[in-house]
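Written below as structure tokens is the structure these notes are about.
The complex appears here minus one protein chain, its other protein chains still in place.
Let's look at chain A:
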């Protein structure tokens, strides 16, 4: 138990982001969104006003004078007429007015219209951002309400460079695995070259050395097989360890076995996730661990042993249901 606690932590998302708080946050974002909407509405009104004025200014010079009611303060007006219909005074700001013709006024107003339009565009972009933010908060709130948990485990260098992930592993993880696979292959090839040069090698190079005289393509195939076996053993070894630690941490945090898990990787942390509680008991796994000849992956006799271990592992992984990586599933089908 103590060991498991050292290995990783299980935090429920609800404790990090309480659903109520997340909902409040989303509500706040929605409030600002409404504010922006109002602003946008006002801007749109300005745009339509501006267009109306442009239209009016363009039409006025068509006649010499127009009969209108001339406003006299807010509450009164006189009957009168507009004269000098091609002369306008336009406010430039700071109480400066300029005399312009109809055409010049139209140009000024069009430039103003462009400024307004750019403002409308920027406010629309801001609103789009806010909408995305609100939906994110909503998603977080619902996830927290569902009882999602985050499992976090410190990355330990000497344990292994492999990460074991469960069935719904992301493709990114898969890519990583393949990258590791190929780097391992390169390593083996290098060793193979050394073997060809007549150097004495230990561990799995013994196998490689035997094949040294064969065609390089054949070697590659063999090497791949060795590599796969090695990886499989490595993975299953970790699988055992992890699943026990999972069980412990699951029990410790009293998380329901059906709860989903959010994969999250950050910094030096190595996160892996599990869907369900493994059904194998702690003791059983310890025993199997002891019987699993992990070290023999490095010896020449690896090919004979792997079948045993493979079937052994297969039975075990069947019993522990979902704790097999997709990579291994593929391998098993071949």
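We adopt the following convention: a residue touches a chain if its C-beta (ideal position, glycine included) is under 8 Å from a C-beta of that chain, and two chains touch if they have at least 3 such contacts; residues count from 1.
In this section, contacts and distances are computed from a predicted model.
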What name does the UniProt record list for the absent chain among "Putative trafficking protein particle complex subunit 6A", "Protein UXT homolog", "Mitotic spindle assembly checkpoint protein MAD2A" or "Abscisic acid receptor PYL9"? "Protein UXT homolog"
Please identify which residue in A:24, A:38, A:84 or A:131 touches the non-displayed chain. A:84
For the full complex, which residue in A:34, A:56, A:125 or A:156 touches the chain that was left out? A:56
In the whole complex, what residues of chain A lie against the chain that is missing from view? 49-50, 52-53, 56-57, 60, 65, 68-85, 87-91, 97, 105, 109, 112
